[in-house]
Structure formats: C-alpha cells, structure tokens
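I'd like to ask some things about the structure below.
Removed: one protein chain of the complex. Kept in place: all other protein chains.
Letters A and B name the chains as they come in the text, with residue numbers starting at 1 for each one.
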Amino acid sequence: MFVTTLDVLIAGLLLGGLYALIAMGLSLQYGVAKVLNVAHGEFIMLGGLTTWTLYIVFGVNPLIGIVVCGPITLIIGFIIHSTFFRHLRESIPVFGEISLLGIFIAVLPFGLNQPIVASVIIILGIVLDIVLYKTVFKRLSPSTIFNQGAFEGKSMLFSFGLVFIIQNIAFISWGPDYRSYSYMRFPVDIAGALFGANRLVTLGFALAIGLAFYIFLARTRMGKAIRAAASDATTAGLMGVNINMVLAICFGFGAAMAGVAGVLVSMCYPVNAAMGMEYTIIAIIVVALGGMGSILGSFIGGFILGIIGSIVTYFEPGLALVAYYVIFIILLLVRPKGIMGK
Amino acid sequence: MDVSGINSKKLITPGIFIVVLALLAALPFYASLYGVVLITSILMYIILTVSWTIFSGTTGYLSLATAAFFGVGIYTSAILAGQIPIVIVVILGGLVSFGVAALVGALTLRLKGVYFAMFTLGLVELIKHSLIWYEIKFTGTRGRFVIVVDNETIFWIMLGIFAVLLITTYIIRNSKYGLALQAIGEQEEAAAHSGVNVTMLKVVTFAISALFMGAAGAIMATRWTYIDPGIAFNINLSFLPVLMAIFGGMTQLFGPFLGATIIAYLEEILLTKFPYYYMLIFGVILSIVILYLPQGISGLVQKFWRRFPGGKSANT
Partner (left out) sequence: MRILEGEGVTKYFGGLSAVSDVDFYVDQGEVVGLIGPNGAGKTTLFNLISAALVPKPGIIKFKGRDITGMKPHAICRLGIARTFQTVKIFANLPVFSNVRVGSLFGASKKTSPAETGKTTAELLEFVGLSNVSNIPAKDLTLANQKRLEVARALATKPELLLLDELMAGLNQTEVTQAMDLLKQIRGEGITVIMIEHVMKAIMNVCDRIIVLHHGQKIAEGTPQEIATSKKVIEVYLGEQTNAGS
C-alpha cells in the first residue's frame, strides 16, 4: 500500500517536473513575447528525437544531450522570433525571414533525395532575401502602434504553420515510427520500492532546471529586463531595454526549455514525430491553471497536474488527458485567471 | 449611397451560385468516377471552410474544433447508419454536432478569445481520447465498421449540404444577425451595450457552423469502410479550413470558396505523391499568407478590382 502510494507519488512528481518545465517555457513565450506558441510541443519532439539520434547513432550520453539540445533549440527559437515574430510585431519584413522560408521549402526536395533542387531553392531564397532587403525593406519603418490582440491572433496562427513545418521536417528526418532507447534503466531502491534510475534523474533535472530558471528571472539583471518587458514591452523599449533582443531571447529560452524537456522525455518514454501536439495542449492547460504569464504558477501548476495525472492513470489508465480537460473546464468556469493569475 | 453597385452585386452572386449548383447537380452524368469523388472531397472542404468562416470569420473567435465536430458526425454515422436511412443519419450527425457545439460554446464563449482558441484546440484530442478509453473499456473493440454507400449518393448528399449551407450563409450575411456578428468581431463590449445579446448569438452561430461540419462528417464516413477514433479525429481538419479561409480571404463572400477549392485541389495532387510531406507546403503557404497577404488572395482580387472605374468603395 505504501509502496503503491510512493510509486504513484514519484510518478506524479516525474510527470509534474516535465509538465512544469514545458509549461514554464510556454509561459515565458506567452507572458513576455505574447506569442501563444502552438508549436511548443514540436520543440519537445525535436529534443527527444535528437537525443535518440545522439545516443543510438553516435553513442553520446543523453545527459550530454541536454547540454547539446538546450542551446540548439534556444538558437532556433531565437532566430524564429527575431525574424517571423518580429515581422508580425512591427509589420515590416525582417532580414532573414525569406531565407528561412526558402530553407523550409527546400526540405521537401531534400527529403525526396534531391539535394541539388534543395540547394538551388536555398540559394534562391537567400538571394531574394538580400535583394528585397536592400531595395524595398530597408526603406520601410516599423509600426509604432502595437495592436496586441491582432498580434496574438496572427502569431498563434503562424505558430500553427510552424507545427506543420517542423513536424514534417521531423517526419522526413526520422520517419513516422516510435523511437526509444534504454539508458540508466537499472532500478533504484527507495524505502522498499523500486524506481527506474532514469526516471529519478529526469525528475532531478526537471526540478533543478526549473529552480535555476526561476532564480534567474528573479535575481539577475537580464531577468529584471525580462519581467519589465513582460508587463509592458513598448515602455520597456522606451526605457532603453533592447526589446527585440529580450523578446527573442525569451522566446528562445522557452523553446530551450521545451527542447530540454524533450531530452528528459526521451529518457523515459518512446518518442515520435507526431508527439508534439499532445504536449502542447498539456502545456496550455498548465499555463492556464497556473495563471497566464506567471512562471511560478506554471511551475506549481505543472506539479499539480502531474500528480493528478499519475493518480488518474493508476485508477483508469488512458483517462489522464480527459482528467486534465475536466480540470481545465472547471478552471475556466470558476477562476479563469488561474492560481496565481492577476 | 451607390445603389447601382449594390443592386447588381446582389443579383450576380446568387446568379453565379445557382448556375454552379446546376452544373454540379448534373456532374455524375458527365464526369468520370474519379471526378465525382474528387469534387465530393472539394465540396467537403468548402463546407468545412465556409461554415468555419460563418463563425470565426465574423466574430474573430478562432475555433480549432472543426475536426472535433467533423469527427462527431463521423461517429454518429458509424453508430447509426444501416438502421436508418442515410439522409436522416446525416441530419442526426449534424444535430449531435450542433448539441456538442452548443455545450462547448455555452461554457467557453463567455471567456476571452484566447481561452476559447485553446479549448477548441484540445477538444479534438479530448473527444478522441474519451472514445478510445470508452471503446477499450466498454465495447472491447477499437473502431467500427461503417456501411457502404455508393459514390453518387455520397456526392448528392454532400451537394445538398453544400446548397443548404450556401443559402444559410447568404441569409445570415444579409440579415441583421450578420451585422451583429461583425459588430461582435469589431467591438464586442460596444455591441453588447447596443443591445446585441452577444453570448446567445455567439453560441447559436457556433452551433450552426458545427451542424454543417457534423453533417459533412456523417456522409463522409460512409466512404471509409472502417473508422476508429484516430481516423475520425484528425487535427489536420481543424487546421486546413483555417488555412483555406485565410488563403482565400475572409472579407469577401467568395473568399473561403476560392481558398477551399484551390487548397483542396492542391492537396489532392500532393497527397498521392508525398503523403507525409505535403503538409509542409501548406505550413509554408499559411506562413507566407499571414506574413505578406493578410487579406488572402481575395484581398488581392479586391485590390485589382478597385483600380477599375466604378470599383466599390468602403466595404459591405
């Protein structure tokens, strides 16, 4: 009885740690950059599949994978925001976005084993980018009025497009099958109950990273700039904060947390190219539960949902997502602003 | 007011649609089987896109639940078809979706738009998981077999749904409710204070759009002999109508029709060649449209139109 309870509890904390990580990432992106990133789950997926490749193909330790995938997803997120989402914010095209679009388009022939066609498209994209930038875009000035409602809608839809782009890149690279690997699967004995070492390590990392991030936000100068930008980006910009940089870094950090979460997920569960959306939905529910824009709320909310999920799975496996939904509905009806929302 | 402009526009649009309907009704007599099946698919996408636009295009509440209502229609059909005439099944499929949408709408449409979008996004997964769980626990099976209906009947029923949708769209758009929906999309609070019962109107319109999605699902189910929750509830069908509507442009009546036809045809071409990868192209198309063509291609058409003498002013 005690063992079972402990088992459910630890499983809940593990799930909760993962949920807390991905929710904090999404909360950062929505709270600060005001982007409801539906493609969040795709970064989780990328982290997971990349780790698999690193381990199975290159023999690299998954824990090293954290150090690899984190920065990579940070950079990808940073670039995506500095181009596309900045365009949507300021209503003028940004240098680099056409090249990126060209790269996305080029994945298709590349996936069909036509590297020449792919290269041509990429080069064309870069050329077009440079030409258009020098002739037309450089002359345009960014819009000073910021319509947040319109931006939120457009950026959400744009991120929807990203879902399909990133998912398909994954399908082309890894195929549709589930991938898993075995790492640190040996059991660890705690008070008579056995737990997979990989799960404990995952839990530890999730907690550590979450805590570290929270301290970063609360104590450092960059953290203060981020919090300023979160409450009013335009004013923060006028106060001398390099707003485009801060927003893009925040978005990148959000993506990085997803990427790292993906690494941890891959250590415990099988991963495949289509796994993203379910995690995105869970992240959204946690963010709403914790209060939109509250990082601490997402942290706490993640653990609450994780433990509930573990309990529900114990009694009725397969109903966990349904349970999350019921909580979501109740939350929206009773206290839409969430636990720590303003 | 430019009365002549309005009069001629009011005659041309219904006129064109009647001609198109007549041509389509005779389709099985002059087209190949492949043509009939293809047009049926395109009609399905037009129905999904246009009904999505009736609600989301006017009020601005982004609904990502299209796949959910379509799936509900499919499952209703799978359960009931064979015992009841297929036309009744289609109507029931629509009504069940109507009911689900009314419930979801009543719960979530009182909140801000972002919560609504989030909730509808997950609705597909929610219903899918619930059905999977139910099937495993209670019926012990996964999925169901659906009765088979011949392609011509499927086509005519789809055409029928399309025709009813056309009339409904036209009536709503030209009635005071169409104006109220636009007002809600512009300034919901002011609309409420001007006497518009915004919650009621949102819920009813949302449910009406779901009705057509469910009906389309109910008839489409008979094309697949076997369905399970994974097949019936496919998130792509929430995404594609949005893409089609935005691509086609939502300010003009013909925008969603145009967008749906083009993208549906494109999907047909790409689907056979790149079954996994074609969505990449659509993702890029959506990205490009959002970045550079916010009014969609009908917005481009509009811009050209205005340069001609006698072009319309403002909007309608």
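The rule is simple: a residue touches a chain if its C-beta (ideal position, glycine included) is under 8 Å from a C-beta of that chain, and two chains touch if they have at least 3 such contacts.
Just so it is clear, the structure is predicted and the values come from calculations on it, not from any experiment.
K.L.:
Among the chains present, which touch the one that was left out?
P.N.:
Visible chains that the missing one touches: B.
K.L.:
Consider the whole complex, including the chain that is not shown, and state which of B:V196, B:A218 or B:V289 touches that chain.
P.N.:
B:V196
K.L.:
By the contact definition given up top, give the residues of subunit B that touch the hidden chain.
P.N.:
Answer for subunit B: residues 1-2, 176, 179-180, 182-183, 186-187, 189-199, 313-315 touch the chain left out.
Going forward, only the chains that are shown with their structure count from here on.
K.L.:
Centroid from C-alpha atoms only, then distance subunit A to subunit B, rounded to Å. What do you get?
P.N.:
Inter-chain centre distance comes to 30 Å.
K.L.:
So in the complex, which bits of subunit A are touching subunit B?
P.N.:
Checking each residue of subunit A against subunit B gives 36, 38, 84, 87-88, 93, 97, 101, 104-105, 107-108, 111-112, 149, 152-154, 156-158, 160-165, 167-169, 171-172, 176, 277-278, 281, 284-285, 288, 292, 316, 318-319, 321-322, 325, 328-329, 332-333, 336.
K.L.:
For a test of understanding, state which residues of subunit B touch subunit A in their complex under the given definition.
P.N.:
60, 62, 107-108, 111-115, 117-119, 121-122, 125-126, 129-130, 132-133, 136, 235, 239, 242, 246, 274, 276-277, 279-284, 286-288, 290-292, 294
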